[in-house]
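Of the protein chains in this complex, all but one are displayed in their positions.
Order as written gives the chain letters A, B and C; numbering starts at 1 within each chain.
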Amino acid sequence: MIGVAVIGCGRIGRLHAQVLARHARASLVAVFDAVAAVAAQIAGELHAKAAASIEEVLADRSVHAVVIASPTATHVPLIGAAVKAGKAVFCEKPIDLNLEPAVACWREIASLQPRVMLGFNRRFDASFSALRERLQAGAIGKLELAIITSRDPAPPGAEYLKGSGGLFRDMSIHDFDMARWLAGEIVEVHALGANLVDPLFGELNDIDTSAITLRAASGALLQINNSRRCAYGYDQRIEVFGSKGMLQAHNQRATSVEVWDAQHTAAQDVLVDFFMQRYREAYAAEIDSFISALERQVPMSPDFGDGLAAQRLALAAEESRRSGRAIRMAPVTTP
Amino acid sequence: MIGVAVIGCGRIGRLHAQVLARHARASLVAVFDAVAAVAAQIAGELHAKAAASIEEVLADRSVHAVVIASPTATHVPLIGAAVKAGKAVFCEKPIDLNLEPAVACWREIASLQPRVMLGFNRRFDASFSALRERLQAGAIGKLELAIITSRDPAPPGAEYLKGSGGLFRDMSIHDFDMARWLAGEIVEVHALGANLVDPLFGELNDIDTSAITLRAASGALLQINNSRRCAYGYDQRIEVFGSKGMLQAHNQRATSVEVWDAQHTAAQDVLVDFFMQRYREAYAAEIDSFISALERQVPMSPDFGDGLAAQRLALAAEESRRSGRAIRMAPVTTP
Amino acid sequence: MIGVAVIGCGRIGRLHAQVLARHARASLVAVFDAVAAVAAQIAGELHAKAAASIEEVLADRSVHAVVIASPTATHVPLIGAAVKAGKAVFCEKPIDLNLEPAVACWREIASLQPRVMLGFNRRFDASFSALRERLQAGAIGKLELAIITSRDPAPPGAEYLKGSGGLFRDMSIHDFDMARWLAGEIVEVHALGANLVDPLFGELNDIDTSAITLRAASGALLQINNSRRCAYGYDQRIEVFGSKGMLQAHNQRATSVEVWDAQHTAAQDVLVDFFMQRYREAYAAEIDSFISALERQVPMSPDFGDGLAAQRLALAAEESRRSGRAIRMAPVTTP
Partner (left out) sequence: MIGVAVIGCGRIGRLHAQVLARHARASLVAVFDAVAAVAAQIAGELHAKAAASIEEVLADRSVHAVVIASPTATHVPLIGAAVKAGKAVFCEKPIDLNLEPAVACWREIASLQPRVMLGFNRRFDASFSALRERLQAGAIGKLELAIITSRDPAPPGAEYLKGSGGLFRDMSIHDFDMARWLAGEIVEVHALGANLVDPLFGELNDIDTSAITLRAASGALLQINNSRRCAYGYDQRIEVFGSKGMLQAHNQRATSVEVWDAQHTAAQDVLVDFFMQRYREAYAAEIDSFISALERQVPMSPDFGDGLAAQRLALAAEESRRSGRAIRMAPVTTP
C-alpha cells in the first residue's frame, strides 16, 4: 500500500482524497488544509488523519506521496519541500502562474531525482485516451490537423478571474497539454482573443473567447477554440485528422435518451456540467496512474516538464495575442 | 424511346407524368383523366396529348406502356384492357381492395404473357435498397429479425378512409411488401390493432395503430409497427438483424443542421413530410426501372404476383386481428 | 446504518456485496455461500463476516435485510425463512421458475407484511428511468406503441440453459417487466419463437430468437424482440411512441470515439458487454433504492407482485408460442 497525504481540501483536493480512500493499492494517511476544521471533516469522513501542519505531513514516514491541491501560489514551495522530504508528488496544474518560479523550482529539485506528476486530468479521459491510442497505433496514418474544442459552461466569478492568470494560463493550458500529448513538440503559436461574453473580462485585460493555432515539429497543424460560456454545457471535443482518416472524441451526456416531437428529432440532453462530473472517472484514473507509477517505479506522465511546456505555450499565446505575431517556440532543453 | 401514357392525373399520376416527361429513354405520349380539364392542363404543361378516352389511349400505337394511377376500383378493368391491347402496364398498388377480382384479373391475362409492374415505391428508395443489397450480399449473415417502422404524419380524411380498405390493406400493405422483399415468403401472420388516434377509425370498424408479427419460410421473424399519426413527421425505418450484425436504414430530413442550446443538444429537424417528398427520388427510380425492364425485355419487379402476395398478407392480418389467432399462409401456387 | 447480509456469492451476489460494502447508509454485515471458501474470501475482501449457515444469518440481530443471490431453486424457501425471521428481502429474479411455488410462497408470507423487493435491475438504468419519467410527465402524450430490444451478446452454456426455464422465463422476463413498468397492466400476449442461433436450443425444446407482442389495458401495443446472440454486443434499447412524439433510450459504449476512414464514417465501438458492465450503475442504484425504502419505510418497487406478474407473462408467452394463439391475461387479484 502506498501511503498518501492530500494537501488542500477544496473541491478538487476532496475528490482526490475520496479516490485515494477507496483505492485498492493506496491508503489515505492524512489530509491537511489551511482551515483546520475543513481537514478535520474530510479526515473524519474518510478515516484519515487531519494533519496539523505541512511539516507534520512531510515528517510522517507512512506518507510516501503527497497530492498538492492547495492554491496555485503554494505549489512551488510545496513541491520543493515535498521532494526534499523524499516524497513523490502529484501536483494540480499549474506549477505556478509564472514561468520563472516554476523553472527555478525545477532547478532546485532536479538533482534529487524528483518524482512529480502534473494534474492534466484530460489525458485520463477514456475517450480522449482511446483516441490517442488509436492515433498512435496508426488508425488514421500521420496526424495532419487537429481541432480541440473546450468551452466552459459559465465564467467563474470575478475574484477567481483576478487571480487566474487569464484565459490562456487558466483554461487553454489544458488544451496546450492536449496538443502536445497528441502532436508532440509545438514549434509555433498564434492566438487571437476576444471579449464577447462579459465586459468584466475586458476590464481585467483578459479575454473570454479565443482561437489558437499551433504548428507541431512533426508538421501537423492544430486549432484550439475556447469560450468561457457555453449554453448547452461543458463542451469538450477532440478531432484528429490524418492521411488515412479522422478520429473524433465527442461529449458526454447523463443519459442516452433522445426526444422526437413536433419541434425536433433525435434531440439529446445538454452536456454534463462541469469538470467534476465530466472528468469524474478521469480523476480516478489519473490518481490510479500516479499510484501505479509509484509501485512500478516507472516514469510519471504527465511530468514536471509537461507542466512547464504547457505554461510556455500559454505565455506564447499571450504574447501572440498582444503582439499580433505568431511566436516561434525556442527548442526546449531541460526540463 | 418507349412511348408511355398515364391514366389518372391525381397527385401520383401527375408525378409519374412529370418523371416520364423528363426521362431520357421514354416519351410521355398521352395523359388521360376522367376530368378532361385536368388531363388537358397536365398535357399542356408536359407537351403531351390529352386523350379523350381510355380507348383512344389503348388504340394509340405509339403508346407502348400505360401507367395506371386512377382510382383503385378501375385498376382491374384497366389492367385487363391494357394487357389485351398489348400494352405493358405499371399499376399503382393495390390491384384491387379484394383478392378475388385481382386473382380473376390474373386468370384472364395470364396466358397473354402480360408485362405488369406494381407500384411498391419503397423498393426503390436508395437507403432501403442499399440495405437490402448488403443483406443479400451477406453483410450481416443470415437474416433473423427485422423491424419495419411505418408511421404516417397524420390520418387521411374520413372520405378517403371509408374507401381505403382499412389500415392493413391501405397502409401496411407497403410494409408487407417490404417484409417479403427482405425475407422472402411469409408463412405466418399475427396482428394486433388498436384505435388510439381518432375515434373515427373505431366508428369505421378500422384501426389506426398496429403491431404485426410475421414468420418467414426462412425462419426469420419480422415485426411491423404502424400508426396513422406521427408528431415528428413521416417515420420510415427498417432494421434487419442477423447472425453477423445489424443494418439500419434511417429517416430523412431536409437539412443536416443540428441545434445545440440550453434545452437540448444535437437536435435535428422533424422528418420529411410526406410520401411525395420522402420518396420523390424513389418514384423516379421506380419508373426508370419500369422503362429499363421494357427496354431490356427482362422480368419486372415487383410484379403482379408481388401485388397479390402483399394483399394476401393484408387479408391474413385482418383475419388475425379479428380472430385473435395467428394465421398460417397457404403455400402460394401461381401467381 | 442498515445491516445487510448477502446470501449466494456468485457473480451477482459478489457485486451486491461490493455495492453494500461501499454504501454510505448500509453496512455489509455478513455473506454466506454454499461453498464456505468463497464466502470467506469475499468476507475478507469486504471486511464482513462469513456466516457458517443461513440460520446464523437469519439469527443475527444486526442483519436487518438479506440479499438473495443464490440459485433460483433456493429463492422461495429463503424468502419464506427470511420474512419469518423478520428480515427485509431483496431477491434476484425470478422468484421461482414456476408460478405455483411463487404464489404459494406469497400465501405463506402475505400476512406478515413482508418487505420484498425483486431484482429487475433495468428499472434503475439511468437512461431507461429517464425515459420513463419523461413518458409519465407527458413528454410524448399518451403511450401508443413501444419497441423493446434485448439481445444478448452470446448464448450461455448448455448446463445453464438446461435449468434456465427457456428464453421467455430466463431472458424475456426482464422485457416483460419493462413492458409493465412502461405501459401498466398487460391484457394480451402473443409470441413467436425460432431456433436460429444454435441447434442446441432446439434440442432443449427451447428457442433463441423471439418476437413478442403485448396489448396493455391502456390500449398501448408493445413489441419485444430477443436474440441470444448479437455480434456487436449487448443490445438494450427502448423506444416509446405516443400522441405527441417518441422517446428512445439507446445503447452504451465504453468511449465516445468515432472512426472516419476510407471504409466508413462515424463508426463507433461495439457495445458494452455484458450485463455486469452495461448495468453496473443500475445495480448500485437498485441496492440504493432498497436501502432507501427500508430507511423511509416506504413500499419497495419492484415488489413480489411485480415478480409474479412478469412470470405470468413469460408463461403466457410460452403458451402462445406452443398454441399459436394470442393469450388473454386473466385480471390479477392478489398479489
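Everything below uses one rule, namely that a contact is a pair of C-beta atoms (placed from the backbone, for glycine too) under 8 Å apart; a residue touches a chain by one contact, two chains touch by 3 or more.
Everything numeric here is computed off the predicted structure, so don't read it as measured data.
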item	value
Left-out chain, listing which of the shown chains it touches	A, B, C
Sole residue of A:232, A:260, A:275 or A:304 that reaches the chain not shown, by the stated touch rule	A:232
Residue touching the undisplayed chain, where the options are A:93, A:151, A:169 or A:312	A:151
Residue of B:107, B:134, B:162 or B:322 touching the missing chain in the full complex	B:134
Residue numbers in chain A that touch the chain omitted from display	140-142, 144-145, 147, 149, 151, 188, 190, 192, 194-197, 209-211, 213, 215, 219-223, 225, 227, 229-232, 235, 241, 243-246, 324-326, 328
On chain C, residues whose C-beta touches the chain left out of the figure	231-233, 251, 253, 259-271
Where the missing chain touches chain B, by residue	22, 126-127, 130-131, 134, 139-140, 244-252, 254-262
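Criterion: only the chains that are shown with their structure count from here on.
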item	value
Chain nearest the overall C-alpha centroid of the shown protein atoms	C
Gap in Å, rounded to a whole number, between the CA centres of chain B and chain A	58
Interface hub residues of chain A, defined as touching at least two other chains	251, 259-262
